[in-house]
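Take this structure first; my questions come after.
A single protein chain has been omitted; all remaining protein chains appear in their positions.
And then chain A:
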Amino acid sequence: MEVLKLDLFQESACYKKPFAFKVGETYPLPPYSTVKGMLHKILKAKEFIPMSISIQGDYDSKFVDYQSMYFYKDKDITKMPLDMHLLHNVKLIIHVKAERQILDGIVGGITGLDEYLSLGRREDLVRINEVKFVGLKKYNPFDEGKNYFIKYPIYIPVDKTDEELTGINYRLNWKYKIVEGLRQWEKINVIYVEKGEELSDESEIVIDDDTKDLVCFNL
């Protein structure tokens, strides 16, 4: 089965963590909900469209921007300066698995965009380097005679592996239901694994047939 592979670039981005009120902390990669949101926007979706996403990528460095931030205080709006953590020169590889017509819809949407795309905050613009369909295959270290080392930092869902992986655990938002006027999020536990980490044969290693990038879908 073919999946869609997006190669994206952002000069700067902040994927702000929920409840990061005192400092605008960012995730090292956009969380699932953010990527899903962008794809839904491309699809002009009105409701959740079933899909799975794999997110990996890297950035050059982090920097801090001191900005005004607007808050609600009771019913008034007030503002306060805040440190925003920003990633610089972000390269992202997103794999999307869904029914073919949905994937086609994404490709169509991208070619016919009526507004610029952003990922993270509204001002975090995205440049789309490439969109294409790729095939997937299993990687067997024994057949290859080589271990698999992770090329780009990646989110690996915890329930997709029993391996002892070194990384940072996150609970990422995925999708929500509205309950009594509030968004109630479905969360996914992932490990953010740095590049250079080795994968053993205990987890199934899936790569694309394009540039042999690892693919780890959230669902």
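We adopt the following convention: contacts are C-beta pairs under 8 Å (C-beta built on N, C-alpha and C of every residue); 3 or more make two chains touch, one makes a residue touch a chain; residues count from 1.
Just so we're on the same page, contacts and distances are computed from a predicted model.
The complex includes a chain that is not drawn, and of the options "CRISPR-associated helicase Cas3", "Glucose-methanol-choline oxidoreductase", "Aromatic/alkene monooxygenase hydroxylase subunit beta" or "Branched-chain amino acid ABC transporter permease" the UniProt name matching it is "CRISPR-associated helicase Cas3".
When the full complex is taken into account, the listed residue touching the unshown chain is A:141, out of A:28, A:141 or A:157.
Among A:51, A:106, A:126 or A:165, the one in contact with the hidden chain is A:165.
Interface residues of chain A with the unshown chain, by the touch rule above, are 141-142, 145-147, 149, 162-166, 196-198, 200-202.
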